[in-house]
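Complex shown without one protein chain; remaining protein chains in place.
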Amino acid sequence: MRPQVSVQEADFDVGAEIAALSAGRPEVGAVASFVGLVRDVNDGSGVRAMTLEHYPGMTERSLTDIIEQAKRRWSVLGMRVIHRYGRLEPTDRIVFVGVASSHRGDAFAACEFIMDYLKTRAPFWKREETPEGARWVDAREADDSAAARWAEDGTGDAVDESWEEVEQRR
Amino acid sequence: MRPQVSVQEADFDVGAEIAALSAGRPEVGAVASFVGLVRDVNDGSGVRAMTLEHYPGMTERSLTDIIEQAKRRWSVLGMRVIHRYGRLEPTDRIVFVGVASSHRGDAFAACEFIMDYLKTRAPFWKREETPEGARWVDAREADDSAAARWAEDGTGDAVDESWEEVEQRR
Amino acid sequence: MTMKVKILYFASLREAVGQSGEELELPAGVETVGALRAHLAGRGEGWQALAAGRNVRAALNQRMAGADVPIGAGDEVAFFPPVTGG
Partner (left out) sequence: MTMKVKILYFASLREAVGQSGEELELPAGVETVGALRAHLAGRGEGWQALAAGRNVRAALNQRMAGADVPIGAGDEVAFFPPVTGG
């Protein structure tokens, strides 16, 4: 059986991944997918390359958790998440998310949900090489609010809030 | 220059289309895409095959209009729509929509917008072959409401409302 | 003055009226998409598929058009059921 989650240094074949989500499954009517790529600019600086660090073990576990959440939430027939780590250059692929469903609404929603959560929960950190030197990328406010859109009751997100908020609440 | 819209009988190469949306463009950080496929069931009947009829000329024009609307609405760097016509069997690809952007939110929104409008505005009609005979597929209520989500002021949709509604209003 | 228009029919409507299109000299008083539809529906039999109450859409020169839209010489008018693409 094909894995649902892969964390790897190697590139991946987008067409093959999308095709595999519907191959031999005539109940699939919709495959929504996303490819994230390295850009040559970020926050105004030129980016020559970046290195993605991750937390082996927790990475796979958190991606699997995200997929399980999506399964409970939408009617999906197949899902696939691939995330690369290591050194990557502009135009290189970073991440692939693909979701197969009978209907397009579920496929789109689950795919975007997985990407939003992946951005805020999966333990990856980007270090960019710019003309001014190397720097760690700061988490973006926009990503947190994108993930917050999906919170139903807040319990799932409580552990994700910043430490400061927890301390202030005491 | 590659066309943005293709209406064709032939199948297409999903991986190549997605790759072309970001090839040599290091400003692209996100490519959201959608593939629609023929299912073997619809409204409870088995579907052996279907034939897609379209309105040559208007089809290309309406798909181009949809793309232009998406361009005005979101920050996108590239878009591609391919829609097939003719006889198709379960698991065959029907439609491809791909959107490249700097950021994933715009890519997802524009891609889903194009699909919703395509379903309700592009002049395609499906005729299904089932064990009970051939039948034209009725427009689905769910598709109209999906497209209506995007209406900002209603003017763009006024021409799409059913004739009955126009007549009742007089 | 001649007032010829090109009319197209698609999908189930094409089958109902038994043709995919025609050239028509507009009768006097038929000046809108809606009036043309009513005129055609008056031909009886299969043309009843164009009658009021049936779920029919129209396009004028390849753009969706409501019943009130005026038509003139050289226009291309199309009638069809609600679309079911994708």
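The letters A, B and C name the chains in turn, as written, and every chain counts its residues from 1.
We take it that contacts are C-beta pairs under 8 Å (C-beta built on N, C-alpha and C of every residue); 3 or more make two chains touch, one makes a residue touch a chain.
Here the structure is a predicted model, which is why all the values come from computation and not from measurement.
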| item | value |
| --- | --- |
| Shown chains that the omitted chain touches within the full complex | A |
| From A:5, A:32, A:47 or A:118, residue that would touch the chain that is not displayed | A:118 |
| Candidate in contact with the missing chain, chosen from A:5, A:95 or A:109 | A:95 |
| Residues belonging to subunit A that touch the chain removed from view | 36, 52-55, 57-58, 61-62, 83, 94-95, 115, 118-127, 136-140, 158-164, 166-167 |
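By definition in this document, only the chains that are shown with their structure count from here on.
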| item | value |
| --- | --- |
| Between subunit B and subunit A, distance of the C-alpha-averaged centres to the nearest whole Å | 25 |
| Centroid spacing, where centroids are CA-atom means, of subunit A and subunit C in whole angstrom | 49 |
| Touching two or more other chains - residue numbers and ranges from subunit C | 86 |
| Residues within subunit B bordering two or more other chains | 36, 115 |
